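Here the structure is laid out as structure tokens; the discussion comes afterwards.
Left out: one protein chain. Kept in place: all the others.
Up next, chain A:
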Amino acid sequence: MMKGKNRQVKDVIVKTAADFFTPIALVLGFYIILHGHLSPGGGFQGGVLVASAVVLIYLGYGYNEVSKKFNMEIIKKNEALGAILFTVFGLAGIIYGSVFFANVFTNIGDVGDLISAGTIMFMNNSVGYKVLTGVGFLILLMIGLLAPDNDN
């Protein structure tokens, strides 16, 4: 009964749904990351949404396709990059303003524009970047545990 190991993904409905929902997840996720300083949500929520695209691709196309498309090593480095960017924008608060994490360059752009609200927007985006790579990495790791053994 249990044939999970060598199952071929042939289900057209799941595949079509994955094709359909993956762009939506990506666009919505990036929208929420970018508008974190203006609207509800933020880096973390958007990042998780973007990372969920990995699950959708896995459901539609199976492990082999996912492992071909994503390079875990690069994702890991990008996650660290997100963290570094976040720290650097935090340090900008010390250099250009008063204290760590202080919001500086607030006078650029009008209220409600995408480019406004100072460095808080970039901090938010860095969090989003870190979370989408980090959660994506975690999901890939878990999918890897479900992967069919290549040895036998």
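We take it that a residue touches a chain if its C-beta (ideal position, glycine included) is under 8 Å from a C-beta of that chain, and two chains touch if they have at least 3 such contacts; residues count from 1.
The working rule: contacts and distances are computed from a predicted model.
**Q** One chain isn't displayed here; going by UniProt, is it "sulfate adenylyltransferase", "Hydrogenase-4 component B / Formate hydrogenlyase subunit 3", "Multidrug ABC transporter substrate-binding protein" or "Acetaldehyde dehydrogenase"?
**A** "Hydrogenase-4 component B / Formate hydrogenlyase subunit 3"
**Q** Return the single residue from A:29, A:46 or A:93 that touches the missing chain.
**A** Missing-chain contact among the listed residues: A:93.
**Q** Using the touch rule from the top, list residues of chain A that touch the missing partner.
**A** Residues touching the hidden chain, for chain A, are 73, 76-77, 79-81, 83-84, 87, 90-91, 93-94, 97-103.
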